[in-house]
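One chain of protein is taken out of this complex; the other chains stay put.
Labels for the chains are A, B and C, by order of writing; each one numbers its residues from 1.
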Amino acid sequence: MTRSFSIETKNHGPVRVIAIRGYLDAHTAPQFENVVAEELRAGRCRLVVDCTDLDYISSAGLGVFMTFIDEARQAGGDIKLAAIQPKVYQIFDVLGFPALFDIQPSVEQAVARFDGAAEKD
Amino acid sequence: MTRSFSIETKNHGPVRVIAIRGYLDAHTAPQFENVVAEELRAGRCRLVVDCTDLDYISSAGLGVFMTFIDEARQAGGDIKLAAIQPKVYQIFDVLGFPALFDIQPSVEQAVARFDGAAEKD
Amino acid sequence: MASYERTFCLQVPSSTENLALIREFVAAIGEQAGFSENETARLALAVDEACTNVIEHAYENEATHEVTVRVTVDEDEIVFEVIDRGKGFDPTQAPVLPVEELIRQRRSGGLGLRLIRSIMDDVQYRIVPGEKNELKMIKKRRAGGAGGADAARPAQG
Partner (left out) sequence: MASYERTFCLQVPSSTENLALIREFVAAIGEQAGFSENETARLALAVDEACTNVIEHAYENEATHEVTVRVTVDEDEIVFEVIDRGKGFDPTQAPVLPVEELIRQRRSGGLGLRLIRSIMDDVQYRIVPGEKNELKMIKKRRAGGAGGADAARPAQG
């Protein structure tokens, strides 16, 4: 069945890309929360969350973004979102996320929005 | 959602190939039954049922094969099955279908088993 | 250990339209209970067959009634109860003809009960026609499973 959730992280220059797949709900959000917390703890505060394969998000998933966005920004970074499917985007939209988060159509565009991201490789 | 069922028929030389997709249960079996009945009524008795995209079959679906196999054979044809996924094959197997029906790994192989199928194109 | 027991219940209108939902319900529980994908597919089939019989025979295709599926999972087995309030029947009288014979008679029916019996380890009926008919189907877990445990792989026998 396709009831699962998985996370993959990789570097994209100086930016860390976290790809999340499947269903992000109260059952799976703790996994995502741990990964984001770990990245920030390790000093990686320029994060792009790749939502290409994210099929569902509930408030538990949205809450992870809310918990860490301030910390990332205060450390000089950001948590940007990329490639959100329309079905999932409507949920971010209902809550007014687009005014508070930087949401980009593609991972490349999200990465490019970090100052100096183009410098290194 | 992927709760659907669909049927497509086409000619493969003198053989009629009926591709069935999705879930064949008591809800969708009448559709399949109508298509097979129509083929036989029209005098097309060399049938191959392409099960490549068949995800599920219950006794209601199996019953369609049982209802028409004799009629097809008496008319000089057959209903052959092709490309059944292992998950679905186990159901045919439980009922002893492999001893009663000609089940082939591919549509091409099933078509080739009709005498003279290779002659025309 | 008894605290492991978990119960799930699904009640839907008696229409074949709802068979897909019933199968998804069983599949989700089977998967959660640790049955393999193939085992889970067979459990869903058996419950589909039982519910199809309720819809077609007990309720004679009237969609205004209800079918209930209760599932209980514990460390030894998974138990399915399919409950209806329809006309009931005498399961000891239900014919179990060989498939060849069914073909000879051009009968499309008669496979459902056979599938249920080959998939499950134990099948029990409690029939009170019009009141409450219950079909209880039990599948043992593979490890502890003496009778009929379906080893897709050789396993720890």
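Heads up, the rule we're going with is that contacts are C-beta pairs under 8 Å (C-beta built on N, C-alpha and C of every residue); 3 or more make two chains touch, one makes a residue touch a chain.
Nothing here was measured: the structure is a model prediction, and the numbers come from that model.
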item	value
On subunit A, residues whose C-beta touches the chain left out of the figure	3, 23, 25-27, 56, 58-60, 62-64, 66-67, 69-71, 86-87, 90-91, 94-97, 100
Absent chain, residues of subunit C that touch it	3, 6-13, 17-18, 20-21, 24-25, 28-29, 32, 64, 66
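The rule we apply is simple: only the chains that are shown with their structure count from here on.
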item	value
Centroid distance [mean C-alpha coordinates] between subunit B and subunit A, Å	47
Distance from subunit C to subunit A - Cα centre to Cα centre, in angstrom	43
Residues of subunit B engaged with two or more neighbouring chains	none
Two or more partner chains touched - positions in subunit C	none
